[in-house]
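As you look at this complex, bear in mind that one protein chain is not there, while each of the others sits in place.
Which chain is which? They are A, B and C, in the order written, and residues in each are numbered from 1.
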Amino acid sequence: MVKPYQKLREETTARDRSLREKVMSLEEAASMVHDGDQVALGGCTMSRTPIAMIWALIRAGRKDLTVSRSIVSTEGDLLYASGVSKHIVTSWFSQGIVWGISKVMRHYTESGAAKFEEWSHMSMGLRYRAGAMGVPFMPTRSMLGSGVRDVIGDAVQDMTCPFTGEKLLLLPALNPDVALIHVPRADEYGNAHLDGLQFMDIDIAMAAKRVILTTERIISNDQIRRTPDLTKIPFFTVDAVVEVPFGSAPHECYGLYEPFFPHLDAYAKATTRDPVAGVTDYLDRYYREPKTWADYLSLLGMGEMLDAARRGRSIYND
Amino acid sequence: MVKPYQKLREETTARDRSLREKVMSLEEAASMVHDGDQVALGGCTMSRTPIAMIWALIRAGRKDLTVSRSIVSTEGDLLYASGVSKHIVTSWFSQGIVWGISKVMRHYTESGAAKFEEWSHMSMGLRYRAGAMGVPFMPTRSMLGSGVRDVIGDAVQDMTCPFTGEKLLLLPALNPDVALIHVPRADEYGNAHLDGLQFMDIDIAMAAKRVILTTERIISNDQIRRTPDLTKIPFFTVDAVVEVPFGSAPHECYGLYEPFFPHLDAYAKATTRDPVAGVTDYLDRYYREPKTWADYLSLLGMGEMLDAARRGRSIYND
Amino acid sequence: MTERKNYTASELLAVMSARILHDGQVVFAGVGVPLLAATLAQRLHAPGLTILFEGGVLGPFVVPGQLPPSTNEQRCTRRANMLLPITDVLLLLQRGYVDVGFMGGAQIDKFGNLNSSYIGDVDNPKIRLPGTGGGNDISSLTQMIVTMKHEKRRFVEKVDFITSPGFIDGGTSRADSGLPTGGMFKVVTDLAMLGFDPQTREMMVEALHPGVTLQQVRDNTGFAIKENGVETTMPPTDRELSVLRVLDPERIYTA
Partner (left out) sequence: MTERKNYTASELLAVMSARILHDGQVVFAGVGVPLLAATLAQRLHAPGLTILFEGGVLGPFVVPGQLPPSTNEQRCTRRANMLLPITDVLLLLQRGYVDVGFMGGAQIDKFGNLNSSYIGDVDNPKIRLPGTGGGNDISSLTQMIVTMKHEKRRFVEKVDFITSPGFIDGGTSRADSGLPTGGMFKVVTDLAMLGFDPQTREMMVEALHPGVTLQQVRDNTGFAIKENGVETTMPPTDRELSVLRVLDPERIYTA
């Protein structure tokens, strides 16, 4: 489960970490994700979800990915139903508390068709952090005594602290094969900004073997160098940069657009009525039939987009 | 050496962490540092050194502090020579490479009058980080096989990783009694910005039992709330806020002033010629005789200040 | 339960929960009623209350009528003092900066253990619930207030699965498991205020809401619940209800 250190180092050494342009299309970036990969998603719940990359992976027919994320929302339904993933690792999985429990998640997990591997929220973060730091584990005082810890079993280790004699839990490092992260701005080398909520994205980027960034827009390296303390992800961890406006729609991207609520209400209604038919129809209509990302956005609708953008920008109104 | 978890929690619970005004004078803040305390200094080498608080502690006659910092420059000489500290914990201690080895450091350590406890640079950071995270240690792959590790002895622990079988070193958490941090801007509650280089300051603030901020200026809480992703130190870790313009002089504060190089050259020359007399004269002249911080700055000189400020602001000229 | 009451059950939960939060506390709040109750307390008697959200938000001031769909969207960050990564905001719990964790519950047992993962068997569950989110970390690392509907199927002798630990098997078993701090402080339901025996760590009734009888609580609890000098709470005041309704005018969380 934990990558041996020499393997981690060899893989990292083998990467091209030079300052080089790496802008490509969604389709080209999707080809850097392979069947069976362990894929970490950036963002959390309905924020900065890498929807555009997931859209491309579903269209490319990628399969058997193990997908990890801090908290999983509607994208989890789509990953299960499309066959892209049968195994999701997260701390919470449903559309969102106001929409109730995801019937799609329930259908796939209760039937045994797919696995929902549960860790505590902080444990997910500390596993990425250990991976980002190049250590095999992170000690913690959480998850002890719970069923969550029991189900995980030997994947974690109990420890008596050699300094204090206290009970600790050691969480295994997670170094994903690929991280998919959506950001508001990045340069062509992959230096990226994050506005507002950062979630676990910095640790994911540092931990992963490959990083694919989708970005609302590409800015110049001169812009990056003017405010180097705003760079949150350094270029040498990044392997692909894809410019995708509204790349998290119908989820949100901080300061640019909030969730497309009517669209999400309709999705919840359709999948609550009939989980399988609801999600299948949704995948056909929004993921398989559009020819381009612009076509996909057209289906979401101009009116919803304008409203989501108005609400999104309003965070800076005060 | 490592604080037991229940003690750490009890101490933290006992702190007043409410949103409250905590602006005070240098002298009042100095009274929050007690003889014998373990004191962590923010900044690194000649950057954002909390000179004004050190000035106040020397004037208050504080003694027997154990002082830790990432890298120690001229302030280490002054702490030794004033009797404030006989024990400095750091990775590097001298004025700076262009000025050669500190003769004051050599005098005090080689005579056995004071202790210079050496850890690797990353180890210093990871010890604070463990303290900030509320865990008793942080695993690392550095310091192994070195004399530095040997001298430290039982304060660190060797470990075989239960996941990978690899050799690791466990570094003990460091939770200082007090952290002294100089920042460019803070509000009256202690929410603080850091520009440019952050050094180990965030971890120090999170790890310490008390935090004293000196700040170039106090801004409103409204300003803080307008850009919450620029807040680097949260108010509830902070116990005192002191407004001290040029609070790091003759060292630098990012974007505001660079080091006062002629002053530092003169200091190096005087202490190289005669370490004890040089530093004693310096303490008398700059630390004991001035009546106020403004008097101290006057002694540094208007010309030097203007030049340091011109150079400091030039980082934003491009 | 009461006659002629001018508030919903969720409004009662929000008001009663808000009352047990103190000014100056640092409260780690989940979405829904906890977020609402903490915000209500901030507006009423605790202006210096600091709210933390697991999305990475420290000290926000949520805007009335714009409640976030989870604690991870930008609405949570309104007028915040600081934003930080998820892992770091959760580590504040481990470090000890948080006074109270505050969340909703799906199923709770006699010792305050919470289940939000599986109804039925883990390997073959009747219902797969959404999971822990921050719940396990919060309840492992700080003192807890839980707010939930008082129903027999939710208040059980032993939860099917411990997602978020309360006092585990009671007595010292929580500390023995490696959780020396925190534990269940209060459970706020639409019927009563509940606490825990300091020795056995069993849940007990501390106060009944207006018009509720002890028998009603017993009838709606799936285990033999004790009581300890039961008092009666003051009904929600007009001021509490009016502020609450300004915060959630569409009754997203208080329907």
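The rule is simple: contacts are C-beta pairs under 8 Å (C-beta built on N, C-alpha and C of every residue); 3 or more make two chains touch, one makes a residue touch a chain.
Small disclaimer: the values here were computed from a predicted structure and weren't measured.
Engineer: Out of all the chains shown, which come into contact with the hidden one?
Structural biologist: Result: the unshown chain touches A, B.
Engineer: If the hidden chain were put back, which of B:Leu26, B:Met53 or B:Met143 would touch it?
Structural biologist: B:Met143
Engineer: Given the contact definition stated above, which residue among A:Gly100, A:Pro228 or A:Gly303 touches the chain not shown here?
Structural biologist: Residue touching the chain left out of view: A:Pro228.
Engineer: Considering the complete complex, identify which of B:Ala60, B:Ala155, B:Leu197 or B:Ala266 is in touch with the unshown chain.
Structural biologist: B:Leu197
Engineer: Determine and list the chain B residues touching the chain excluded from the picture.
Structural biologist: Touch with the absent chain occurs at residues 44-47, 70-71, 90-94, 96-98, 101-102, 105-106, 109-110, 112, 116, 118-123, 125-126, 128-129, 140-148, 151, 158, 166-169, 196-203, 252, 254-255, 258-259, 261, 312, 315, 318.
Engineer: What residue numbers in chain A mark contact with the hidden partner chain?
Structural biologist: Counting over the whole complex, chain A touches the hidden chain at residues 5-6, 8-9, 12-13, 16-20, 132-135, 189, 191, 206, 221, 224-225, 228-229, 231, 234-237.
Assume only the chains that are shown with their structure count from here on.
Engineer: Minimal path length between chain A and chain C through chains that touch?
Structural biologist: 1
Engineer: Find the two chains joined by the most C-beta pairs in contact, please.
Structural biologist: Highest contact count belongs to chains A-C.
Engineer: Any idea how many Å lie between the Cα centroids of chain A and chain C?
Structural biologist: 29
Engineer: Would you mind pulling out the distance in Å between where the CA atoms of chain A average out and where those of chain B do?
Structural biologist: Each chain reduced to its C-alpha mean, chain A and chain B end up 38 Å apart.
Engineer: Using the average of all C-alpha atoms in each chain as its centre, how far is it in Å between chain B and chain C?
Structural biologist: 40
Engineer: List, in ascending order, every residue of chain C touching at least 2 other chains.
Structural biologist: Only 57, 77, 79, 83-84, 91, 94, 180 qualify.
Engineer: Could you list which residues of chain A touch at least two other chains?
Structural biologist: Expected reply: 140-141, 166, 168, 196, 198, 318.
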